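With one protein chain removed, the remaining protein chains of the complex are shown where they sit.
Right after this comes subunit A.
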Amino acid sequence: MSAIGLYVPGTGPLYRAPAWAKLLGLLAAGVALLAAADHRIALGALAASLLAYPVVGLAPARAWGVLRVLWPFLLAIALFQVLFGEWETAVRLCAQLAALVLLANVVTLTTRVREMLDLFERVARPLRHVGVAPDRVALVLALTIRSIPMVADAWRTSQEAYRARGLSGRPHLLVVPVIVQLLRMADATGEALVARGIDDDTRA
């Protein structure tokens, strides 16, 4: 399963908070962190975002899962900043990025996609005047979230097939089969959308 999660059932106060409030809070945290531009504040925010998991009733392993996905990026940023900048900047950028991704994940884990879609539909409603369909925007968002585990599954399946044939190393060889699988999945999902009347386009 993907570390960047989907909704996890729960009953804490954050679950009861409306989606708009959580997203507004996330935005405020991001702006404040960037405006403060201080490595000590960034480290404090990272500690707070880690603490947020058990506080809202989520397993700390979920936070660890996020960091496990993020660490190559954090390492690259840190190395670059230490070599060409200052270590304080390296610490600040890494802590800011990790804190915000962890907080964003808390929002995702505690908010039903349905609530997110309703919110996005409301926010995107004025775009109707320029020809944008808000429900399409919301559907694309939902499909994006849904596709995270699909990509992970496609990668795992290809990896297993590769190993089953006694091959190892050269992970770049998995790219083509994974892309082929994802294209097939995308085609099948498109067909399902049409079959269920969710997409009005007609396939010939």
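Everything below uses one rule, namely that a residue touches a chain if its C-beta (ideal position, glycine included) is under 8 Å from a C-beta of that chain, and two chains touch if they have at least 3 such contacts; residues count from 1.
We adopt the following convention: contacts and distances are computed from a predicted model.
For the omitted chain of this complex, the UniProt record lists the protein as "ABC transporter ATP-binding protein", which is one of "Stage II sporulation protein M", "ABC transporter ATP-binding protein", "Histidine--tRNA ligase" or "Indolepyruvate oxidoreductase subunit beta".
Looking at A:41, A:150 or A:178, the residue that reaches the missing chain in the full complex is A:150.
If you put the missing chain back, the residues of subunit A touching it would be 1, 6-9, 112-114, 135, 142-143, 145-146, 149-150, 153, 185, 188-189, 191-198, 200, 202-204.
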